[in-house]
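Heads up, one of the protein chains got dropped from this complex, but the rest are sitting where they should.
== chain A ==
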């Protein structure tokens, strides 16, 4: 059997922490092995890895692994608000949503600028199916922390769930202001505009699709978007003539 490529595993976990991708299966399989046999090789990096594996273990329903990681973190960082957030996530995973909410509210009472607690509250409202509450809470959060791209993206998804295209488009405009070179936001903006189906918006959608191709050549979705808008205009002009 090939020896476990622990350096590759450490690198992979590091990349996943940076990118924020949700690949819980991979993290659990690599992380479990690393934490069992290679903690020495991780050095100080072991703590973020414990946190990362904890969260992924919750995702996979691997309660035993989550418990192990949490106990290590709690022992090393007693009373830490960051570890308290993890405790909240564990409650969420156990479907104890009201308890989790209370925990996050307690954290915010002591420190109302705790971003993680504010955002987890939104997640709990979403999990409870209280989408209206989630939207309001997130909206208020973004009033204070308007640089939070992840927050704007999440709010746009909540608006889209209720077909509030204008509001969703507004979120995307904020995102484009924050990161104008990120083609992903132009793409999502273009698709929302096309969906809202007014002739002004379709014109803007075409501009945005073109912008995506400008920033990222051969982007298939954007190329299809350009084709669709042209088709729309072709039909429109045909019906007007």
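Methods note: contacts are C-beta pairs under 8 Å (C-beta built on N, C-alpha and C of every residue); 3 or more make two chains touch, one makes a residue touch a chain; residues count from 1.
The criterion applied here is as follows: contacts and distances are computed from a predicted model.
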Practice prompt. Could you check which of "MPN domain-containing protein", "Trafficking protein particle complex subunit 2-like protein", "Sodium/hydrogen exchanger" or "Esophageal cancer associated protein" matches the UniProt name for the chain that's left out?
Written response: "MPN domain-containing protein"
Discussion item. Of the residues A:92, A:174 or A:191, I need the one that contacts the missing chain.
Written reply: A:191
Response to the item:
Where chain A meets the chain that is not shown, the residues are 22, 127, 129, 160-161, 163, 188, 190-192, 194-195, 197, 205, 220-221, 224-225, 228
